[in-house]
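Removed from the display is one protein chain of the complex; every other protein chain stays in position.
Labels A and B are assigned to the chains in the order they are written; within every chain, residues are numbered from 1.
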Amino acid sequence: MSEIKLIFTGPPGAGKTTAIGAISEIPPVSTDVDATDELLSSKDHTTAAMDFGEVTLDDGTKLRLYGTPGQRRFAHMWQILVQGGLGLIILLDNSRPAPLDDLEIYLDNFADFIERTGVVIAVTRADHPDGPPIEDFQDYLEQRGLVYPVLTADIRRETDVLMLLNVLLSNLEFA
Amino acid sequence: MPETLTLPDDFRRVCEETLTRVMERTQGAYGAVLATIDGHAVLSVTHRDLPSDRIAAMTSSLLALGETIAREAQQRQCKFVIVENSDGYVVTLRITAKLTLSTFSGNEANLGMLLSASRNAAESIGKAIPQRTHPK
Partner (left out) sequence: MRPGRQTRMITDAPDTTLTIAFLGLPARDRQLFESFLGILEGRVNLHPRICKPGEPVDVLVVDADVLATGTPQRLPPARTLVCYGDGPSPGGVECVTLARPVRFWDLQTLLASLSGTQEQGSKPVAKPDTRPGRLYDLLSDRDRSAALTIDFREFTLMTDPGRNRYYFPTRLVDLEPICRAPASELQIRPATAAGLGNAARTLQSGPLVRLWWEAAISGSQGKLPAPVTIETPVSLRRWPDLGVLRFRDHYPLLCAQIARRPVSPAAISQRTNVAISDVAAFLSACMFCGYLNIEDARAAHARDGAGRKPADKGLFSRIRRRLGLGSTAAN
């Protein structure tokens, strides 16, 4: 394996940068640019190329953590970043207008990669009053015949990020 | 295109004239795309069918990476990125904190000329930006 890397993806504001920052041993490298569009209400900056973090394994191997840009117009980066990746973490923000549509976008765009590797889906801000319950995400996956792990998580907490990785690794290793 | 990117008529005219001038005066140039720093196409003048929306997003990624590489190399402020290909060039440069310009040419172009024309165009557009015209 030329490079060991995990990829975090999901819509803008779902917490990809935060999740990488929670476990990276170096300060996360971000390619933030000023946001000029609808994001302005919630975020001043948005990731245009990637976020990057790193964890050194005990044999010196580097586990690289990449975050993709959120907006669909940066889909060119999605395909570049997943090359040679070990697995995918999709972060969804349940306070966005249509989180299930978001899920569909990322599942479809990363379908080949997920099929070759593995995925874990995390729903953040799961208790948001306007967001669908977690059962709706499970129903959606079941309707598509997909048995993927979908979990509620608060990615500001390191333990939750580690739980996602735990699930992903189990899935990669034993599924 | 988001509403915030609607340009006042006067400014739009200046941009169109400036981009057209780059194309006319630079041998081999076949396209110029004005975009926001976060990847929205604002305006384009091209002689070929270029996907300006996709290009705008990609050049945004490119400049963001340039900026990040500069920081890692303990340098500051990425001003432009040149992509040299077997049959042409792409020059992407920053006009202001929020606007970028990308120009495209075949390999018959002189890279120095293309870069110079692009920088002059960027300067002209930068000067013409009215207060509060460009995205907040």
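Observations on the model:
Convention: a residue touches a chain if its C-beta (ideal position, glycine included) is under 8 Å from a C-beta of that chain, and two chains touch if they have at least 3 such contacts.
Source: prediction; values computed, not measured.
Within the full complex, the chain left out of the display contacts the shown chains A. Considering A:19, A:63 or A:77, the position touching the chain not shown turns out to be A:63 (whole complex).
Panel shows chain A; residues 1, 4, 23, 55-59, 61, 63, 116-118, 122-123, 126, 133-135, 138, 141-142, 147-153, 160, 162-163, 165-167, 169-175 of it touch the chain omitted from the view.
By our rule, only the chains that are shown with their structure count from here on.
On chain A, the positions that touch chain B within their shared complex are 29-38, 40, 46-50, 69, 71, 73-74, 76-77. Touching chain A in their complex are the following residues of chain B: 2, 4-5, 36-40, 53-54, 56-58, 60-65, 67-68, 72, 97-98, 135-136.
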